[in-house]
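Here the complex is missing one protein chain, while the rest keep their positions.
Right after this comes subunit A.
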Amino acid sequence: MSATGQAPIAAPRNPWRRRLLLLAPLGVAAGAGVGFLAMLRGMGTGSYNPRGVPSALIGKAPPDFALPPLEGADRPALSAADLRGAARPVLVNFFASWCMPCVIEHPQLMQLSRAGVPVFGIAYKDKPDDSQNFLRRHGNPYARLGVDQPGRVAIDWGLYGVPETYLIDKEGIIRWRWAGPLTEDTLRAELQPLLRRYA
C-alpha cells in the first residue's frame, strides 16, 4: 500500500512505471486471495487450523510422571503407567478450581464421563481443599485424579494454560490436544470423531 501511496505526490514520468504502480493493488490483492484460498483448503484437510495450538507431544507417548492422589476424593492416583494399554482411548484433563473456563467446560466432562469415556484429571497448582470443594460443587467426572501442586508435570507436558485436554489412544500415544474449555461444539466437531476413530 505504501508503494501506491506515493502516486499522488509525484506521478512518475515514465509511463511504464506508472502502469506498474497502477497494477500493484491488483497484484497485492491477488496474492492475498491465493493465500486465503490456501488457508480455506488447509482448513478442509486439517493442515491449517487457526484455533489449534500445536503440541510437540502429538504422536508421542506422554512424559513419565507419577502424581499423588487427591486426599479424600476417593479416586486412585494418576501416573504415566495408567495411560498405557488402556482398553479404550482416555482423556487427560488439566484443571484448577481457580479457573473460570474450567467451570464452563465441566458439564461437558460430566457428560463424557457418563458416556463411559475414561477422564483422568490433573489438578494444576491448586490447593487440595479447593479442588475438593470444586468437585463437590460441580461433580466429579474423573476416574483417576492426580495432584500437581508445584506444576512440574504440567511443564513436561508443555501446558499452555488451564483447562487443557489431551486424548491418548489405546497404544498410549497422544493424538490430540485442546487448549481452552471443551464446549458442546468442540465435543461434536472434534472430540467425538476422534473417539470413534481411535476406539
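Quick notes on this structure:
Just so we're on the same page, contacts are C-beta pairs under 8 Å (C-beta built on N, C-alpha and C of every residue); 3 or more make two chains touch, one makes a residue touch a chain; residues count from 1.
The criterion applied here is as follows: contacts and distances are computed from a predicted model.
Set against the options "Heme lyase CcmF/NrfE family subunit", "Cytochrome aa3 subunit 2", "Carbohydrate ABC transporter permease" or "Carbon-monoxide dehydrogenase small subunit", the UniProt name belonging to the omitted chain is "Heme lyase CcmF/NrfE family subunit".
Residue A:I104 is the one among A:A61, A:I104 or A:A143 that touches the chain not shown.
Listed here are the subunit A residues that touch the chain not shown: 1-2, 4-5, 7-9, 11, 15, 18-19, 22-23, 25-26, 29-30, 32-33, 35-44, 48, 50-51, 53-54, 98, 100, 103-104, 107, 130, 185.
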